[in-house]
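The structure under discussion is supplied below as structure tokens; questions concerning it will follow.
The complex appears here without one of its protein chains, the remainder shown in place.
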Amino acid sequence: MSASALVTALELAGLYVFATSGALLAIQKGFDVVGILMLAMLTALGGGILRDLIIGDTPPAAFTEVIYLIIPLVAAVVTFFAHPLVQRLAFTVLVFDAAGLGLFCVTGTLKALDFDLGPVQAVLLGITTAVGGGVMRDITARETPSLVRTDSELYAIPAAIGATLVACAHYTGLSTIVVATGAAILVFALRITAMLRHWRAPYARVRS
Amino acid sequence: MSASALVTALELAGLYVFATSGALLAIQKGFDVVGILMLAMLTALGGGILRDLIIGDTPPAAFTEVIYLIIPLVAAVVTFFAHPLVQRLAFTVLVFDAAGLGLFCVTGTLKALDFDLGPVQAVLLGITTAVGGGVMRDITARETPSLVRTDSELYAIPAAIGATLVACAHYTGLSTIVVATGAAILVFALRITAMLRHWRAPYARVRS
Partner (left out) sequence: MSASALVTALELAGLYVFATSGALLAIQKGFDVVGILMLAMLTALGGGILRDLIIGDTPPAAFTEVIYLIIPLVAAVVTFFAHPLVQRLAFTVLVFDAAGLGLFCVTGTLKALDFDLGPVQAVLLGITTAVGGGVMRDITARETPSLVRTDSELYAIPAAIGATLVACAHYTGLSTIVVATGAAILVFALRITAMLRHWRAPYARVRS
């Protein structure tokens, strides 16, 4: 299996689990099958679509290859019929979600750099690619975005670290492929560790 | 009246009732006149703007002809002053809304096909054109999108059927104009029947 085939396979697996998390939330909120499909697609594709609109790459990647639409559709249908089983696999879903997080923050940053955006902008778009769909999922489902809740484990911060490493490599001439691979693995490891150790982001104490 | 003049007239009528539904929800939620105008425009134009941003047709159609902005403005003003009357016409509004649903899912799909998007992508954008504004309306008003509620009658599914027919006609060489007209009428009829017979979309039972 070539490196590029591996990236594609991981990317599709990432889309699948992102879509699954959207479908599960829709089921939990009592949405009908339309809501399950909508939340699955929004979660999987929302971040990347927003990134592509901002860098001006239209139609967004999600609309150029039909597989990007098929994967979330399949995830939604599978979750619809097998959601009790999917829920028992909750930890497995979170592990793949962490892989998706690592992968998408890296590929999002690389794409923004390819389109000649500056390093800070590319980091922001890398994070957006990885976490944007989840925020759209939560807003549509009328939940406080899990990304910003003080009782949720680190999610955006590992993505920010990974995106920053990739942007630094781009400007220092280090091998992009080596750093990108390392950054994706680091983000994955940080996210998994954050879940296991309940690492949380700081928040501002409001004096009452 | 030529066919194209008829389509334009129906399109403007569709925008008018979409905007009315936004204005009515804003009034019901106790929003001020700014909220009424905002929700009217968002409901009428949101789906088409999103479609045009995705296919890369900027500025979106809603910003090319001033009539597309004037119609929702007029609908908002009329609803502001005459909302008790408009509410008594609720069923009439729903009938025109069904016409808008049929029309916009067809024109949205055709536009996406014109921009060389694939059939699945075109169907998704056709549905987005027809239902996107309503979802934005409900999110802004902090309501669960009526599109996904299990107690609301079929809305997106008729649009999906219509959009699929149009995409199939495009690839099989059938007369686009005949199929498009038939599809729009079918969507309208399905939506009206769904309302009268309380047809609802399936949902996933959560075992408690």
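Letters A and B name the chains as they come in the text, with residue numbers starting at 1 for each one.
What we mean here is this: contacts are C-beta pairs under 8 Å (C-beta built on N, C-alpha and C of every residue); 3 or more make two chains touch, one makes a residue touch a chain.
Computed from a predicted structure; not experimentally measured.
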Legend entry - Option from B:L6, B:V33 or B:L89 whose C-beta touches the chain left out: B:V33
Inset, instruction - Have a look at A:I54, A:V78, A:V95 or A:L186 and name the one touching the chain we're not showing. - result: A:I54
Legend entry - Touch list for chain B against the chain that is not drawn: 26-36, 38-39, 41, 49, 53, 58-60, 63, 66, 69-70, 79-81, 83-84, 139-140, 142
Legend entry - For chain A, residues in touch with the removed chain: 53-56, 115, 117-118, 120-121, 124-125, 135, 139, 142, 144-145, 147-150, 155-157, 200-204, 206-207
